[in-house]
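Here the complex is missing a single protein chain, while all its other protein chains stay put.
In order of appearance the chains are A and B, and numbering begins at 1 in each one.
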Amino acid sequence: MRFLNPRWSVPAAMLLMMASPIARAAWELNMTEGVTAVSREIFGLHMLIFWICVVIGVVVFGVMFWSIFAHRRSQGAKASQFHESTTVEIIWTVVPFVILIAMAVPSTGALVRIYDTGDADIDIKVNGYQWKWQYEYLGEGVSFFSNLSTPKDEIYNRAEKNENYLLEVDEPLVIPVDKKVRFLVTANDVIHSWWVPELAVKRDAIPGFINEAWTKAEKVGTYRGQCAELCGKDHGFMPIVVEVKSQEDYDAWLLARKELAAKEAELKNKQWTMAELMERGEQVYTKNCAACHQANGQGVAGTFPSLKGTDMMLKDRAGHIDVIINGRPGTMMAAYGPQLSEVDIAAVVTYERNAWGNDTGDMVTPMDIVAIKQGQ
Amino acid sequence: MSAVVDHHAADDHHHHGPQSGFRRWLFTTNHKDIGTMYLWFSFIMFLYGGSMAMILRAELFQPGLQLIEPEFFNQMTTMHGLIMVFGAVMPAFVGLANWLIPMMVGAPDMALPRMNNWSFWLLPFAFSMLISTMFMEGGGPNFGWTFYAPLSTTYAPPSVTFFIFAVHLMGISSIMGSINIIATILNLRAPGMTLMKMPLFVWTWLITAYLLIAVMPVLAGAVTMMLMDIHFGTSFFNAAGGGDPVLFQHVFWFFGHPEVYIMILPGFGVVSQIIPTFSRKPLFGYTSMVYATASIAFLSFIVWAHHMFTVGMPLAAELFFMYATMLIAVPTGVKVFNWVTTMWRGSLSFETPMLFSIAFIVLFTIGGLSGLMLAIAPSDFQYHDTYFVVAHFHYVLIPGAIFAIMAGVYYWLPKWTGHMYNVPLSRLHFWLSFIGLNVAFFPMHFVGLAGMPRRIPDYALQFADFNMISTVGAFLFGVSQFILLVIVIQCIKGGRKVSAQVWDGAEGLEWTLPSPAPYHSFTTPPEVR
Partner (left out) sequence: MASQGTYYVPEQSKWPIIASIALFLTVYGAGNMMNDMTHGTESNGLLIFFAGACLTAYFFYGWFGQVIQESRSGLYSDQMDRSFRWGMGWFIFSEVMFFGAFFGALFYARVLSVPWLGGAGDGASTHALLWPAFEATWPVFQNPDNSTFPGPKEVIPAWGIPLLNTILLVTSSFTVTFAHHALKKNNRYQLKLWLAVTILLGAVFLYFQAHEYVVAYRDLGLTLESGIYGTTFFMLTGFHGAHVTIGTVMLFIMLLRILKGHFDADNHFAFEATSWYWHFVDVVWIGLFIFVYVI
């Protein structure tokens, strides 16, 4: 075991250490420069500090490895006994201090700019839920949820993973290019964190409080991010997709959105058949409920209650609807009244009361829900 | 350091040896027995928490969910963090303190031997309660070792109650341990052992003990508030009742940041003992080392919110905590420079403790520098809660805390057992650990910068390659730790007898005692000049 010989062990160590900065340079895996002034500024800052640190490392380790190399006892080095010098102590206290000031100045500037959320063109409320995002265009009457759209089969390796694996959603956030967009970030249950690297925006979503952030994307395109604060089971599965569109495309999109909203509102007056409700209900269920209560309705023992054959499902129609609308305060069961349309609530209740062998035959119509909501 | 006049203090053996059987360990009041128990306990916890890390790494070997469900992954992450911090690193340093402080200051034992034993025996109970939560209905803690409310209150599994009480017990244990250490250092020093003659290990522990007494109660306060919110309807962390979830983070990190220095300062002490020995040259800048340690401890109280740059604090607070955090680089730098200068123009030899210490200096500095990058608030908006942070803290914790502990074990093991350990095997252990940990954790810098969040069981495809490398390195590092186990057992069983001095360059009272050190250290205090 020659390499265990101390004479060889040390140069080996040096090699590995030196390898580190090189390794970093060699790989193209660095922080993104992004597509906003802020993101570029942050990237510049990051590289500046990084190179300063590399230099410091090289100097410190250089000196050290020199003495390791030159002052080895095996080379007959005799130890000198000096052990104090106020001058050098002062030097290596002051020099780092100066370096730090040099770092602090640009950092402060950047931070001040990041915090300037004033005079935005568009306000968007970003609301974190377990485990999806809700975007509300304030003053536009447009609001929707954005869920992970990667199929379970890809996650469980039953199907080939596509290149946007885990970074794809059903309804991306859409914003116009070159406009200052202000995000009002909050959460509905636990703390989440809204992060899109290319926009260099990361803001924690604190339930009950609103944090402000802003961006001004300079390039049309699709930018992907993820929730960045542990928020429970599916923290890894609530991505963020932002589509930056040209002003015209954005306006068109917004218009279409508004019309869609109007149609949705109309739906509740329509006459629904059991079949239609069951079909829509299944979609709503898989989107909103399956994460906890599971696709088979049996939940997870101890954590998420089962919906299969329970008293509430079979006997207590009113209670069932109430839990869906108002949730169970103090538990993970959220209030879906504010989240879902009357149609969706009616559909999902009908579905749950008739799926997985809960064959109650109950049919709940949107109008029932409207009535109940008004009743409250 | 100080020379010892009274040598026959060492070789008066008219004392009682240890009791035999299990009663020795249950009822002991002996600082060496208790130190040994602390060290074994911490090693077991290290293996346990490490195995959990292996589960994490195995799941992260490839994208997609292969082995475990997200719910369980979160529990593994949480337990891994908790066990390593409270179960592996802290008890290990307390174990070293128990073994060495009385020998280093020339005392017969710790100041309050019975309380000493109590401090230890609380731990097995605390941790069995913590670990038992994994088997409770609804699963164990799944909210990260930082247990942010409301995920850890309203949305937590019922077992959180036992997690909270386990933390209370650990807190009591640490506080009593620190009180004991302070009393021993301030009150049991041999005549002539002035404060400024104390070995640096003793100094760093004195300061660490103060940190512990100051912040452990705050952690207890934090979990108590959780308990109230969960069971008694209070609203500390609930905006609906006028509270604030962020309040929890402030209280936690007021404990949490000093905590990370609690995990490194004794390590600084160990390294400051070893480097001079194998450089055959007195430690450079002893006084400045003491002041640097003190300033780090002081600063650690006013930087906590650098863990919270993204929670939306007011700009002024953001700036204050950024500046304060950056400042810590200065005293830490002083230490690094002093170590390097101690080696400069010395006569160096590279026994295993020295190898670990050199790796400590280099890799800790790398971790420290990445810490400095994190301290830059604007950039932290991109780093926060990514694997860049995970890389940072494993660099300061494994080659930092863990390597320091291992260096200390190799350094004092001969003194404890009277035998030299298996040297070639120890070198193998060093090199495999060294390579393994760099392969495991260096790539995490890259995936982190590329945007991989932490605490996720599955990741996007562009992170695949580096995660695979990480996992390979992690298992290499993990498996190598068996070597340490073998070496220690071998060394206890037997091996080449060593002199009282053991290392030709070693200074300090502990080396005036015969090896293995007698059951009662300095039954009559030595004279220190």
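For the reader, a short list of remarks on this structure follows.
Going forward, a residue touches a chain if its C-beta (ideal position, glycine included) is under 8 Å from a C-beta of that chain, and two chains touch if they have at least 3 such contacts.
All of these numbers come straight from a predicted model, not from anything done at the bench.
Residue B:M216 is the one among B:A92, B:V105, B:M216 or B:I296 that touches the chain missing from this view. Note that of B:I175, B:I207, B:L327 or B:L484, the residue touching the chain absent from this view is B:I175. Note that of B:L100, B:L188, B:M308 or B:A329, the residue touching the chain absent from this view is B:L188. Residue in contact with the omitted chain (choice from B:P141, B:P199, B:G243 or B:G478): B:G243. Mapped onto subunit A, the interface with the missing chain covers residues 125, 184, 186, 208-210, 212, 329.
Considering the complete assembly, subunit B touches the hidden chain via residues 14-16, 19, 23-24, 26-29, 107-109, 111-115, 117-118, 121-122, 124-126, 129, 158, 161-162, 164-165, 168-169, 172, 175, 178-180, 182-183, 186-188, 213-218, 220-222, 224-225, 227-228, 230-236, 238-244, 246-247, 250-251, 254, 312, 314, 520, 522-525.
Here, only the chains that are shown with their structure count from here on.
If you average the CA atoms of subunit A and of subunit B, the two centres end up 31 Å from each other. Chain contact summary for the complex, subunit B toward subunit A: residues 63-66, 70-71, 74, 137-139, 142-144, 148, 150-151, 154-155, 157, 238-240, 244-246, 279-288, 310-312, 315, 318-319, 322-323, 326-327, 329-330, 333-334, 336-337, 340-351, 355, 358-359, 361-362, 365-366, 369-370, 372-373, 376-379, 381-382, 384-386, 424, 427-428, 430-431, 434-435, 438, 442, 445-447, 449-451, 453-461, 466. Here subunit A touches subunit B in the complex through residues 1, 3-4, 6, 9-10, 12-13, 16-17, 20, 23-24, 27, 29-32, 41-42, 45-46, 49-50, 53, 56-57, 60-61, 63-64, 67-68, 71-74, 77-85, 88-89, 92-93, 96-97, 100, 103-104, 107-108, 110-112, 114-115, 130, 154-157, 161, 163-167, 185, 189-191, 193, 195, 197, 200-204, 206-209, 211-212, 225-237, 300-303, 330-332, going by the rule given at the top.
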